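With one protein chain withheld, the remaining protein chains of the complex are depicted in position.
So, chain A:
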Amino acid sequence: MIEMQDVFMTYPNGVVALNGISVKIEQGEFVYIVGHSGAGKSTFTKLMFREEVPMKGTITVNNKDVSKLKWKDVPYFRRSIGVVYQDFRLLPKLTVYENIAFALEVIEESPKNIRARVMKVLDQVGLKNKARFIPDELSGGEQQRVAIARAIVNRPSILIADEPTGNLDPDTSWEIMRILEEINASGTTIIMATHSKEIVDTVRKRVIAMEDGTIVRDEHRGEYGYEV
């Protein structure tokens, strides 16, 4: 569960990113965050991941007050959240398998478990036969699937996706959406920032619309609501 109360966030250069946000997201929900560039979507997701700390207000994720998290506890907190970005962020010299295994290696998972879990998650995103490829040999959609596999291999309770289909063509985007829905169906909360009217209006979920750092709309089974 994620809960924000009266969250204010101003960047050092004076830009007000969030201007008093309160929101509650239950475990297992699928939420779109929509809004124009600069509306505060990215800041919103960064705060949940403790990449930024709010100036004011409280953020509770899985019953932990994120803003009061100690430095040394941040890495452990992050293990309960998976993140996917528009630009995939894969390591170009590692194979698909190694890219995913990397996420488990750095949290010191035992080599035996790593193999089993990587293979399972590769199966889940349908890339079992591409385990030995390097990212450059894959299409954009496949690369994003690797990124998703890496994000969920540690079985996080929340998956944050920051414009996961932003670099992909429509067909590939639907594929990604199907995978995200499957992950959501197994109980993982999904928070997805997006600019895609088509996706939001077709795969109907809760929509949180942001403008100038505030939430202007919060509807279950909502629509994108902006003209493209």
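We adopt the following convention: a residue touches a chain if its C-beta (ideal position, glycine included) is under 8 Å from a C-beta of that chain, and two chains touch if they have at least 3 such contacts; residues count from 1.
As a convention for this text, contacts and distances are computed from a predicted model.
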item: Choices "ATP synthase gamma chain", "Cell division protein FtsX", "ABC transporter permease" or "Probable glycine dehydrogenase (decarboxylating) subunit 1" - which one is the UniProt name of the chain not shown; value: "Cell division protein FtsX"
item: Residue among A:R117, A:K130 or A:R150 touching the omitted chain; value: A:R150
item: Residue among A:D6, A:E26 or A:E51 that touches the chain left out of view; value: A:E51
item: Sole contact to the chain not displayed, among A:M4, A:V34, A:V66 or A:A103; value: A:A103
item: Touch with the omitted chain, as defined above, among A:Y11, A:Y76 or A:Y226; value: A:Y76
item: Absent-chain interface as seen on chain A, which is shown; value: 51, 71-72, 75-79, 83, 89, 91, 102-103, 105-108, 110-111, 150, 154
